[in-house]
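Would you mind keeping the following structure in view while I ask a few things?
Here the complex is missing a single protein chain, while all its other protein chains stay put.
Up next, chain A:
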Amino acid sequence: MLTVVLFFLFFSLFLYVLLAGADFGAGIIELFSSRKNQEVTKKTVYRVMGPIWEANHIWIIILIVILWIAFPAYYNIFVVYLHIPITLMLLGITMRGVAFIFRHYDAIKGKSQGWYNHLFKLGSFFSPLFLGMIFGGLVGGSINLFEENSSLGFKELYLDSWLNPFSILIGLFYVALCAFIAANFLIGEASENEEQHTYKKKASYATIVLVLLGFVILLYGYFNEIAFVADFIENKLSVIAIIISALVLIPLWIMIKKREKRWSRILAAVQVFLIVAAAMLAHFPDVIITSTKEISILSEVASTSVIDSLGIALIIGGLVILPGLFHLMRSFQLIKLFK
């Protein structure tokens, strides 16, 4: 059953990174668009993402619930040492969430729209930034445990863990990834040639930034002896995954040129999957790296009875939810696999 639980953990992580990523990314694209394009993007996003908008964001709740039920010791480190970026991320999610709904459901479309737009765009940028920084904090080797050194102050314990160049780079990487996902997603939805052209341009910018940041992270990590990067480079599987993901860029561009909406989306999702998988494979199961040691997520797992019942709940939940979600996406033509 532990395998089932781990499967759902990664499954929800991947879907959150992908689907919420597309949503964050749409806001990031708005942030970097001219005023006219902003309006278009806003409308397209609402039409395409609206129906699944709520559902996208529940993956993170599933993720966090699985973590605290099944891996309490791991969860404990996560919430104690990364308290601040988690709070900031929540702030971002709150702001953009309400702004998204307010701008569409405000009965009077007036001046207040400008405020909602600003909040939405800023929230869309900062939420994934902090999310990436949280991940960077977990694996960056900067967490100082107070059990190990009781003389540490606030800064060493609660700021150094995440407020460092490596985490910030990872945060920016995720921001770029979000923009990449959203741009690829939107190309298929754009109605006119001109719009398609803008999204293509955005997609190529995002790709360039993404690849560059990837290199910078590897170089920075390599020269600063960050354990995660060392593990990453030494791990055959993650290197292979990253190479494939770079190669996938080629068919992705061909599909975009050919306007194969379905394939370009699938390939973009594959990209994201490979990146998440590479990051996870690099050092699984040691998914927390502190300044002195690597902590395995499997070191203190909840008891078998807990894991078993969680596994069963997840399987049953999955059987109810996934077909429903799929049907929802298909009804609103988000997936055109069966047409």
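The rule is short, and it goes like this: a contact is a pair of C-beta atoms (placed from the backbone, for glycine too) under 8 Å apart; a residue touches a chain by one contact, two chains touch by 3 or more; residues count from 1.
In the analysis below, contacts and distances are computed from a predicted model.
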Among "Cytochrome d ubiquinol oxidase subunit I", "Acyl carrier protein", "Biotin synthase" or "Coenzyme PQQ synthesis protein D", UniProt-listed name of the chain not shown: "Cytochrome d ubiquinol oxidase subunit I"
Hidden-chain contact residue, picked from the options A:L2, A:L31 or A:I69: A:I69
Option from A:I52, A:A190, A:I266 or A:L298 whose C-beta touches the chain left out: A:I52
Which of A:M133, A:I256 or A:L314 contacts the chain that the document leaves out: A:L314
Residues in chain A touching the chain absent from view: 50-55, 57-58, 60-62, 64-66, 68-70, 72-73, 75-76, 78-80, 83, 86-87, 90-91, 93-94, 97-98, 100-102, 105-108, 146, 154, 157-158, 302-303, 305-306, 309-310, 313-314, 316-317, 320-321, 324-325, 328, 331-332
